[in-house]
Each structure stands twice: as C-alpha cells, then as structure tokens.
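The structure is given below, and queries will be raised subsequently.
Omission of a single protein chain aside, the complex is shown with its protein chains in their original locations.
In this document, chain identifiers A, B and C correspond to the written order of the chains, with residue numbering beginning at 1 in each.
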Amino acid sequence: MSLLRYTLRRFAQAIPVLIGIVTITFFLANQIPGDPVDIMLGPTPAQEQVEAIRARYGLDRPIHVRYFAYLSSVATGDLGLSIYYDRPVLEMIILRLPVTLLLMLSAFAFAIITAIPLGVISAKRRNEPADHVSRIISLIGVSTPSFWIGLVLIIVFAFYLGWFPARGLVLPWADPTNVRGAATQFQVIRQSMHHLFLPMIGLGTLQMAQITRIERSSMVDSLQGEYVKLARAYGVPESTIVRKHAFQVAQLPVITIIGLGLSTALGGAVLTETVFGIQGMGRLIITAINNQDYQLIMGTTLVFGFVYVVGVIITDITYSYLDPRVTYGDE
Amino acid sequence: MTEVGPPESDPEALLQVRDLKKHFDNESGLLAGVQLDDEFPYVSRSTSDVRAVDGVSFDIKEGETLGLVGESGCGKSTLARTVLRLLEPTSGSVYFQGEDLAELSGEPLRRMRKDMQMIFQDPQSSLDPRMKVGPIVEEPMKAHDMLDEEGREARAKELLEKVGLDPQHYNRYPHAFSGGQRQRVNLARALSVNPDFIVCDEPVSALDVSIQAQVLNTMEELQEEFDLTYLFIAHDLSVIRHISDRVAVMYLGNVVELADKEELFENPKHPYTRALLDAIPVPDPRSGGRKALLSGDVPSPIDPPSGCRFRTRCPKVIQPDEYDMTEDAWRNVVEFQRAVERRAFEETDPDALRSRYFENAVPSGDAGTLLDEALGHIERDEWDDAEQILSERFADQSVCATTTPAYEVPSDLTDGRHYSACHLRRDEALASAVDEPAVDDAARPGAGVTEADD
Amino acid sequence: MSVNSATSDDDTPDDGDESGGPEEVEARVGLRYTLKQVRQDTTARIGTYIVGFMTFVAVFAAFDYYVLDYAIAEAVLYNPETDPENVRRLLPPVGMENQFGQGVMAHPLGTDHRGRDLLSRTIYGTRIAMTVGFLATAIGLGGGTVIGAVSGYYGGWIDDVLQRVTETIYAIPFLVLVIAFMTAFGRNLTFAMIGVGITAVPVFNRLIRSRVVSIREEDYVEAARAAGVKDRNIIFRHIIPNSFAPVLVQATLQVGVSILIVAGLSFLGFGAQPPTPSWGQMLSASRGYMLPAPTFSIFPGIAILITVIGFNILGDGLQDALDPRINN
C-alpha cells in the first residue's frame, strides 16, 4: 500500500476516536450545572427573552436531538456559535489555533534539538560524568511543573535580567503596521522570537526531559545490538556506529514517545498560555469554561483532540518511514 | 472428499487424529480482509489464512512413541497444540479415549486434560518464575482435585526424585536450576496427574548435547515405568531416530510419510524424507558428508501448492502424461522452470540458456515448441509470460499438481504399515485414498465454509 | 550483567541461570524481593527516603492539624487576621530583606500576600498533594487494571470496544479533559482527584493489557492451561503476580505525574479552593507578587519539585532493581 493510502487509512481509523471525543465533550458540556442563558441575561430575564435565546442556540430541543444535530453539524465543519463572543466557534478557533500551534511546534523543536544530543551522549558515555549531568537535568525536567518553570523564567529573565518580555506573544506573520516597534516583517519575526523564547522553554522542558530519557535508554539498547557488534567487527569507526548504525534504530521508540507527549504538551499549553498571558487555545477554553459557553467548550475540546490525533498520525507516518518493517498494510 | 492422510484406522489406538486442520486468520479486527470487488457481491473476504495444519490424520497406539519431524514452520508445533486442544481446530477430529476433543470445550475439556499433558521446548519460560518448584509440580494435581495437600506434597517430592532431582529442591525457585534440570521439573509436572499421553514439543532441542542424552534417557525410563504414550516432536532426526517407535514426517502442514522407525529411516518412500535424511550431518568425518540437497524455499502456507505440496522443490516430479520427453529432458525442463520462477539468472539469449540448462537433453515435440515459446519471451524480457507458460503447461500439468497423493505402501523392513504421500508410489501401493483429482484447494466446499465461519 | 550471559551469550539459552549462586534461592519477584532489591539499589533508596520523608511530613501535618492545636493551625493557615501579630504580608525568608520588611524567625520562609506563614502552608500543601497523588493513582490503577485485564484476557470485540473507549479518553489532553470534567461535576479537590484518576486509566490499561497479552502467550501459562488449570486460577496465580513489577514502577511514577497535574489544576483555579493551602493555588496567588516578593513563588515550586523527584527516582530505581534483563 502506498504512503498516501496508508495516511488516508489512518485518518479513517481515527474517525471513531473523533466521534468519541465529540460524544464525551457533548455530554460533559451538557452536564454543566447552570445555564449559559442565565449568565448572559443576568438574574431576572424576561421569559420570552430566555426562550428566544434558547431557540436561537437550539437549547430548547431534547438532548439526544441536540447530540445528533451537533454531530452532523460538526461533520460539515460547523462548530456552532459562541455565546460569550457572539461569533462562530470556528472563527474563534481559527484566530487562536495558530498561536497554540506555534507555541507547541517551537516547544517540540526545542525539546528535540536539545534532547537528542543529550540522550546520545548520555548513552555513549554511560555512567560517566556527562551521563550523570544529563540524567539529573532530565530528572529535574520531568519532575518540575511547567507553569512553575514559567514563573521562575519570568522572575529571572524578565524581571531581574530584563532579557525577554514577560507577557504576550507576537505572531511572526503579523502585519508590521499592527505591531508596536516594528517597521518590517523581519522585525516582527525578531520580536516574535523574542516573545516566544521563554514560553517555549517553559512548555518544552518536560518534553525535552522525557525525550532525553527515552533517547538514552533506547541508544543504550541499540548500542548493545548484535548489528553494532557486527559493525565494530568490520572496522566501522565508532563515530559512524553512533551516528548511523545505532542511531536510526534507536529513534523508533523516541518517535512513539513524542507522539504520546503531545497530549501532555497540549495540556501544558493551557498552563503556559496562562502564565505568559498568551491568547491561544488554552486561554480560549478557560474563558469558555468560566463563562459556561457550551459550544465553545465543545469546539475547543474537539479541536484539542483533533490536533492530538493528527499529531499521532504524523508520528505514525514518520515511524513507518523510518522502520521498513512497518508495512503500510498493517497497523 | 479425499481423505488427506494415512488411510489407516485402528479403533484400538489411544489417540486418533482425523483430517485435522488448523488455519490461522492472518488479519484481525472487524473490517480486516474485506476487499472491494468489481463484480457482485462487490465485497468479499480475502482468504489470507495461514494453513498451518491442513488435513493431518494419524493414530497413536498405547505405549508407543510417535516421532513427528519436520523443518521449522512446517506446522508441527501447531499440530501438537491442536491435538491437545490448546488451539481450536478449524476442522477435523481428535479422538482420545473415545471422545472427540474437537467437540469438547469448557469444563468437560478441562477434565480431560488430566489424562493428556504437554512438555514444552523452552525450559526457561515454561516454568513460572514466581512459583517454587513444589507448587509447580502440584498445580495440575490441584486443578484436578487429586489428593489432599499433604498427599500432593508427598507425591511432588516423590516425582522430583523419579525424574532425577533432589526432593529437597521442593522449595526452590526455577531460576536456581539449569536447563536440563528445569526440563526435569517439566516432566515431573506432566507426570503428576498420572496421564496416559504426553505431547513433547521439542523437549531437548534447547539443551546441550550431553544434557540432551540425560533427559532423553530419563524420558525413556519414565515411559517404561508409567506406561506412557508420547507424541514426540523434534526437528532433529537423530533424536527422533533414538526415541521413536514410529515416525511421521511433516511438510507444509501435511504428513508426507508415516512408518515404523527402521522402515522410515532405512527405506524412505517419499522424496522429502529422503532429502531430509540426506541432509543430516553425521558425526563422523569418514561418512562422506551430505548429498543432493534441496533447493528453493519452502512455499508460503497461505497459498500452498496444489496436489503434492512438495512438488515445487521435489527432485522427482512426475512428467505430465501429455508429453513424451526423456527423463533427462524433463528434469532439465523442471530445473529451468524453477530457475525462471526464482529469476535465478539474467541471461536472456536463448542459445546460451539452452546450453546452460539443456546441455544433455532437449525436449522435442509439443514440449519443445512450448520451450521455444518460453525462451522467446525471455529474450524479449517478458519474464512473467515465460514463467506462466512453464508453470501452467509443464509444472501444473503433472499428476503431482493435479492430484493430492495418499498411498499405503508395503513395509519392507517391519510389520508396521507405511504411508507415503507420493505419486511415485502409485504402482506399488496397497491402498490409496486418491479417488478424485484435487481441485484447487481454495475452491473446496469444506474450506470455504469454515473460513466464512471465522 | 550476570556472569553467564557474559561468558556464553553465544550458546543455547538453557543454562543462562547456572550462575544462580548459592544464596540466591528466593524468588526474583514478589514483595520481599522488591524490598531487598530496593535496599541494594542506591537511587531507589534515595527515592524511598524522599517519598518517606514527604509522607511523614504529610501525616505529621494532618496530625498537627487535627490533634494538636486546631486553633493555631487555623489561624496560621487560613485566617491571619485573628492574630494581628501575624499580619505581616509578603515577608521574605529569614536573613533576607524586601520592600515589605525583614525576614523573621517566626516565619522561616516568609509570609504570603495575606500574611500567612509560608512554611506551614507549604507543609500542609504536602498533605493535599500526597493524598491526591496516591488516590488519583489508585483510581487509575483500579480502573486500568480491570479494563486492561478483561480486555487482554478475553480479546475479541470486548477488547476492541474497551480499547476504542480508552483511546478516546487518551486523545483528549489530560488537563483539558479534567478541566471539562470538573466544570461538569464540580470544582473541588474530590473531582480533581477523580478526574486525574480517569486520565490515568488509559495509562494503566495499556500497560496491564500488554502485560496480560504477553504473559498469556508465555509457555508457563500455556502449560497451566494444558494441565487443566482453571482460567480464574491462571489469572490470579500466574498473570497478576507476574505483572507486579512493571505496574509497581508505573504506579510510582504516576503518583508524581498526578501531583503535577493537580498542581496545574489548582494553578488554573480548578483544584483546591482558597483558603485551603495547596501548592498550585499558592503559586497562582504568588503571580501578582513576582517582582516584589519572588520567594513566594519559589518555595511551593521547590516543594513540588522535591516530591515529584522523589517518586521519579523511586520509580526509576524500582525499574532498574526489578529489570529482568539485569537480574537474570
């Protein structure tokens, strides 16, 4: 089977999961005590006003009717109206999603770029000082709450050293005229990176630590492989063995961990956005919850799930690309 | 329907296996294997079943050892597990003490297990590392409510001694024992419920030679003492020759030959048995080494060859009746056909190929014309066409491809019966179970039904 | 690495264990063995000390709170105004100085924005974190074990359905799921705990199911089946005991993860509600005072760090200590 068909098949397999997410979020959202309409209209609304609003948002229908209606509208890409913002949910998400994706991507980039060398060195120099240092870093990394790292980074780098801004984010593709202190696109990008740096480390540290740990143990296993012994016996230089023979096999579990780490990182994004005052998906869902905005809660949760599913499919495809033993016909 | 197995039937036998089949579904899941077709009914389930055991019949008499030998992947371990009903057979029957195990399940089946036990290949993994040796040996007794606690302990200790261990090791964990000793614990466990029948799945192949001999000797002594019946599976013909009374040879899910030990080893009547025997190394530098080795790989059990399964590698495939080639010319055609199938050469020039493959004898007449056609295809680099002509017009026309062989032949050396699944024996056969040409396996009504049930 | 695997890795696997020296006659599995291995493994020991210390602190805090001096504790923790002496907001730790004043012995780590003692609150935070960590893990372990074991042992459509469901739960990011869950059912510590427990279900389900599936294929399970041992006995005597080690390791690590998630929830305002002293909520409160009183943000964070490190070290140590590849 070709890569394309494999990809389509993986997406097809993800459909039940996505339906499951819709179901879970729908029923959780409907379980929420109180009524959004009450919040909207204050404590003593006029009865007909309430009914009009309820009809407008479809809240007057029985729950199972609303469930299937929601399911079918989701299938057509319609996520409903946000009561709080009074705009289509999809519009809000399109506005906020790029921010979170940018944060996630930079965090993973940071995590992967630092973790792989750390893990490889650690495995190669097992039980030597370099290994101990790397292991302690990763141990602290997996044990520290990401929002606290954010707080400490702000205290040190923003307040004391003043190197980076403490709050907000500038999108690199923003129009220079809308960005204070930037005249050209290049300056916008620089500002963006400047803003991104601390949140990236705050969110990426946990991933970095996890990837380092798995990279190390995976490399240790791979370096003990029979094929490494064979390469040594054929005079392959040790550096080539580490870079090529042992390395590629060792990346397979690493990819799996990156895929699983997406879930933690998406949750972490909610915290990081809160700490750094970034208006992304994380803040959106908190706002939605605080205002009991049903449609927005469901929409954002669904998109979080969707991003995770897409991420996992991407890692699966990467895996199948790296490991010839995965045939596209199998799962 | 053809009985694909030895046509013998001994109602006195302890165990009777009849046309036993075990197919594994290659894919799993709700929609696995569903394919869209162009024609009605548009959806079909592909049969990617692995035919691990495909129509095996044999008897085991009380007190004897039946050796079952074959190369890795021939289905012997699956057969063992299916006979013991650890796997559910796809079809066929296993009669043990008058009951068809294939029909049993649940509690009645569990109770039957008291009389049939199994010894596994890997002495490392066949003992629970968490349990002490004593409780391991007692576990089957407990499962069948034998004796009381004290009685079981006493019996476990007695058995440990019987198999050559110190009864004081009752309280030790398996990891404190060597491989050979662990295999003895396995023996003690199997014996604890006083079974009649034990299936031994490669019990000594993980052991060093010197330890192998110790365990084999113990097994023989125990057989005598407890009047045991063994189904002994091994890939090592030397071990089989040592321990068996009768021997069955398996190839690709079928038993191809079954005879008394001496008869089988000294007077093999199937080319595969012959090849296997020739391939065994002899621990003697003066023996002159091995001869006439097989070429090619074992075909896939998903789509095994029609007729005789060994025909794609057999050095003695029978010439189709429609041709009248000399024996040499036919052998050359067969060799050439296999070479084309494996794409074993790159040469495309017909003359060069002729001199390489048909040096001593060239087929004439119809066969010659077909060969010319095939060579022509090769010259034009149309390998698939050449392969098609050669297999469809030659290989697939042989009786070996059209009819599934099953013959009983006279035993020359012993009184026992001799079964051989080879058409070369059709003239000397005492009886045969071949009464209709084997249709394409997949199209068999029986096979279709069972797959649909999965 | 054992002696034998070093000398004979070329050979048949039969006598890999002949090195089982004279004294090693006990099982290489089980609780007693685990304890022994932990004693021998340095990292596992350090982890045990940290976890033990934190547990002690948590228990002691509870003891103190309920038994010793309810009134004082109440004052220090919740309501400083009852004791005007103590209303000194945002004091730094002893020996330091900030714009609000100088550190005093009475408040070794300083005070918070309402003048409550940081040390006391941090210690009380331990109690909440540990309780929630253990209980959430227990919920996850319980749910995951049942689902994983049923799924793994029976297979077929039961397996398919259960796995799809847990997959779906896993697909919603933990924190988002718990927040949605708490919004639906109630914003308090109990639901935080249950929510975090639910997110741990897929983790244990996955682990237990894969253990069950692999152990089910082990020869000794097949041997037990061949001997006619009942299914139930196979599960209880062979499968569950042999899954012990990896589950113990995962559970240890999961306590740490749960503590982190609950801290995050409290930070967002979804965990313990003020004035209950939880670490996450303290950090959340500290955000307004990062510039004038940074130490307010530091100590609760360090408490989380040390506790979670303790569980992680213990988990890693257990993993090494119980790894069959090292000990076999």
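Convention: a contact is a pair of C-beta atoms (placed from the backbone, for glycine too) under 8 Å apart; a residue touches a chain by one contact, two chains touch by 3 or more.
Heads up, the rule we're going with is that contacts and distances are computed from a predicted model.
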Which of "(NiFe)-hydrogenase-3-type complex Eha, membrane protein EhaE", "Anaerobic selenocysteine-containing dehydrogenase", "NADH-quinone oxidoreductase subunit NuoK" or "Nickel import system ATP-binding protein NikD" matches, in UniProt, the chain that is not displayed: "Nickel import system ATP-binding protein NikD"
Residue of B:Asp100, B:Glu161, B:Asp324 or B:Glu382 touching the missing chain in the full complex: B:Glu161
Missing-partner contacts on chain A, residue numbers: 225-227, 229-237, 245, 248-249, 322-325
Contact footprint on chain B, counting only the chain that is left out: 71-72, 161, 164-166, 169, 176-178, 180-181, 184, 208-214, 216-218, 235-239, 241-243, 261-262, 265, 275-277, 279-287, 289-290, 293-295, 297, 342-344, 346
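Quick note on the criterion: only the chains that are shown with their structure count from here on.
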Longest centre-to-centre distance from chain A, chain (CA-based): B
Distance between chain centroids, defined by C-alpha means - chain A, chain C (Å): 23
Sequence positions of chain C contacting 2 or more other chains: none
Residues of chain C touching chain B in the complex: 11-18, 20, 24-30, 157, 160, 218-220, 222-230, 233, 237-238, 241-242, 328
In the complex with chain A, residue positions of chain C that touch it: 164-165, 167-177, 179-181, 183-185, 256, 260-261, 263-264, 267-268, 280, 283, 286-287, 290-291, 294, 297-298, 300-301, 304-305, 308-309, 312-313, 316
Complex contact set, residues of chain B against chain C: 29-30, 81, 84, 86, 110-114, 116-118, 120-132, 139-140, 142-144, 171-173, 175-180, 182, 186, 189-190, 193, 206-208, 211
